[in-house]
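Of the protein chains in this complex, all but one are displayed in their positions.
Here the chain labels run A, B and C in written order, and each chain numbers its own residues starting at 1.
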Amino acid sequence: MARLLLLGPARDAAGLRHDEVDGPTLDVALARAVERYGEEFARVLAISHVWVNGEAARADAPVTETDEIAVLPPVSGG
Amino acid sequence: MARLLLLGPARDAAGLRHDEVDGPTLDVALARAVERYGEEFARVLAISHVWVNGEAARADAPVTETDEIAVLPPVSGG
Amino acid sequence: MSPATLALDELLTWATRPDCGAVVTFSGVVRDSSSAHGNVHALEYDTSEELAEQRLHLIVDEAWRRWPDLGAVAVHHRTGLVALSEATVVVVVASPHRDEAFAAAKYCIDTLKVSVPMWKREHFLGGSAWSSEAVPLGDVVER
Partner (left out) sequence: MSPATLALDELLTWATRPDCGAVVTFSGVVRDSSSAHGNVHALEYDTSEELAEQRLHLIVDEAWRRWPDLGAVAVHHRTGLVALSEATVVVVVASPHRDEAFAAAKYCIDTLKVSVPMWKREHFLGGSAWSSEAVPLGDVVER
């Protein structure tokens, strides 16, 4: 199970900040997250960037147990 | 006698910061200052702005006893 | 990245050095209103400190690449709850000359706003909501 990090509005939409999700690839893992959290999360995910281990990743990137998938909605720092 | 205020390099060239000088006009007063202080002052005056009572003045402006003539060489604040 | 109050005076002392004639600082301060809400009394920042710090380091590195003469660059951002009139972020840049100090400080805060994973929640009279001023996450260095 890869680690899932849900930040800002993605955390609110999912109802939690950390979770675990199975691959085998990034797009499959994210589809499983959408199934689990529902429509509001799907809406946030659609406008978010997704990083794997701190870097942008392709949809078909393999996801393993030691990976961290971070869902990053539009930012508002500063 | 108008008051003469010699600042920065103009003070060094004249050898003093405050003096008094007669008019009747600004250009005559400045010519008298050059006579008094010499060539180095003339050189500084040539690249300076001259204010009367805090404002730029024309060469033929009359100069009276209550006026302050300030000689302002190129500036280097900040 | 830290939940502690930002001490700009200490950063200024740290940044000031005999070969730098110019020090520019930027402080982002909690305002009493936003484009969406009046009566804002606090901001709350959510982030992953690890991911955000990576990005802050990239920004400082890129500032140094663009302006190699810089003497000092620091960017500090608060996390958690920040009260009205307190600083949420400070940027300090020291440089031999002032043009690059201004340019680098502005680059740091402008780039931070669009490329650091931080999410601002506005606490106002009667509730709270994520900032409506969010922008899609961008890169530090344009590709």
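Note that in this section a residue touches a chain if its C-beta (ideal position, glycine included) is under 8 Å from a C-beta of that chain, and two chains touch if they have at least 3 such contacts.
Remember, predicted model here, so these are calculated numbers, not experimental data.
**Student:** Would you mind listing the shown chains in contact with the chain that isn't displayed?
**Tutor:** Hidden chain, whole complex, touched shown chains: B, C.
**Student:** At which residues does chain B meet the chain that is not included here?
**Tutor:** Within chain B, the residues that touch the unshown chain are 5, 7-9, 11-12, 47-49, 51, 54, 70, 72-78.
**Student:** Please give every residue of chain C in contact with the chain that is not shown.
**Tutor:** Counting only chain C, the missing chain is touched by 8-9, 12, 16-33, 84-85, 87, 94, 96, 98, 101-102, 105-106, 109.
The working rule: only the chains that are shown with their structure count from here on.
**Student:** Which whole number of Å gives the spacing of the CA centres of chain B and chain C?
**Tutor:** 49
**Student:** Could you grab the centroid distance between chain A and chain B? Build each centroid from C-alpha atoms only and quote it in angstrom.
**Tutor:** Chain centroid spacing, chain A to chain B, equals 74 Å.
**Student:** Multi-chain contacts in chain C: which residues touch at least two other chains?
**Tutor:** As it turns out, chain C has no residue touching two or more other chains.
**Student:** Find every residue in chain B that makes contact with two or more other chains and list them.
**Tutor:** Residues: none.
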